[in-house]
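The structure's right below; bear with me while I get my questions together.
Apart from one protein chain that is not included, each protein chain of the complex appears where it belongs.
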Amino acid sequence: MAQTLSRRIANLDELAVQLRRFADERGWEAFHTPKNLASALIVEAAELLEHFQWLTPEQSQNLPPAVRNEVALEIADVLIYLTRLADRLGIDPLAATADKMALNAQKYPAPGQR
Amino acid sequence: MAQTLSRRIANLDELAVQLRRFADERGWEAFHTPKNLASALIVEAAELLEHFQWLTPEQSQNLPPAVRNEVALEIADVLIYLTRLADRLGIDPLAATADKMALNAQKYPAPGQR
Amino acid sequence: MAQTLSRRIANLDELAVQLRRFADERGWEAFHTPKNLASALIVEAAELLEHFQWLTPEQSQNLPPAVRNEVALEIADVLIYLTRLADRLGIDPLAATADKMALNAQKYPAPGQR
Partner (left out) sequence: MAQTLSRRIANLDELAVQLRRFADERGWEAFHTPKNLASALIVEAAELLEHFQWLTPEQSQNLPPAVRNEVALEIADVLIYLTRLADRLGIDPLAATADKMALNAQKYPAPGQR
């Protein structure tokens, strides 16, 4: 990707702002209903899974560099739609994740804490 | 969620570290192959989509508070598996997203830039 | 499932007719747009995948009977939404599959035919 100028993104808040501007400049806001974004998100999650579908567990941990690069871009696509969806709903993804982690810690206590 | 103590997560790097420790303490690392994590990710993306599947576009933008809370936790689940997967592959999600955004800017030039 | 009376379904055409009547009697036709049905289909495909997500390849071939029964019902759910979607679009699934098989045979010639 030498020929593209990729600008560092500091955090999810900055990403949300960039994506909002990107969609707005292209007149995409009308298409970006939460329902549509949730569909687009799962479609990207499938493109990510597709790279792994015929691999053994071991192969999935040792991707050739070219595949790993494609996987990285699919991870980006999922993060893009996830951030866009959360932004349209006014949800802070990391705050929601902190809540979910607390619930998970209750649901699956660590061995020493049982 | 009043009774759970949710600790603030500063950024995706911190989330990756917390998830690594969480999986390690529970002996889950063996299950967390990239292939399995990519499956778990799409399963969570489907649980997110499920909230929207019968809604009109308008309804999807005006979720009742209880549904919105559930959606927030599904967004968290997607972010958790996405972060875990990226971490297992040694991929920085925001760096990959910056690369993808640069590609998208080339692919879909803004009207004024065409 | 001893207490339920399950009626044999002869083929996909009969299934399509039964599903049409089922939806009609419940006033579901308005919700059954192709877009919504395609969402419902992938949600069911995810519930199917969920049963396999942490299994080894070997375990996935030797499901305990209770899991196998649940998997059978998830397969049914996928077939139900697939049939409903095809019916709403006026597509004959087996005719489309015959076309796709012909394309696949061209794309992936058998070793002896290469």
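Each chain gets a letter, A, B and C, in the order it is written, and its residues are counted from 1.
The criterion applied here is as follows: a residue touches a chain if its C-beta (ideal position, glycine included) is under 8 Å from a C-beta of that chain, and two chains touch if they have at least 3 such contacts.
Note that the structure is predicted; figures quoted are calculated from it, not measured.
Chemist: Among the chains present in the display, which ones are touched by the chain that isn't there?
Modeler: Among the chains that are shown, those touched by the missing chain are A, B, C.
Chemist: Among A:25, A:47 or A:70, single out the residue that touches the unshown chain.
Modeler: Considering the complete complex, A:47 is the one touching the chain left out.
Chemist: Spell out the interface residues on chain A facing the chain that's missing from view.
Modeler: Counting over the whole complex, chain A touches the hidden chain at residues 31, 36, 39-40, 42-43, 45-47, 49-50, 52-54.
Chemist: Spell out, residue by residue, where the missing chain touches chain B.
Modeler: 39, 42, 56-57
Chemist: List the residues of chain C that touch the chain left out of this view.
Modeler: These residues touch the chain not displayed: 1, 4-12, 15, 18, 22, 25-27, 33-36, 38-39, 41-42, 45-46, 48-49, 51-52, 55-57, 60-61, 63, 68, 71-73, 75-80, 82, 85-86, 88-89, 91, 93-106, 108, 110-112.
One rule holds in what follows: only the chains that are shown with their structure count from here on.
Chemist: Give a one-word verdict, same or different, on whether chain B and chain C use largely identical residue numbers at their interface, taking over half shared as same.
Modeler: Interface between chain B and chain C is built from largely the same residues.
Chemist: Report, in whole Å, the distance between the mean C-alpha point of chain A and the mean C-alpha point of chain B.
Modeler: Roughly 5 Å, centre to centre.
Chemist: When the centre of a chain is set as the mean of its C-alpha atoms, what distance in Å lies between chain B and chain C?
Modeler: Taking the average C-alpha coordinate of chain B and of chain C, the gap between them is 28 Å.
Chemist: What are the residues of chain A that contact at least two other chains?
Modeler: 39, 42, 57
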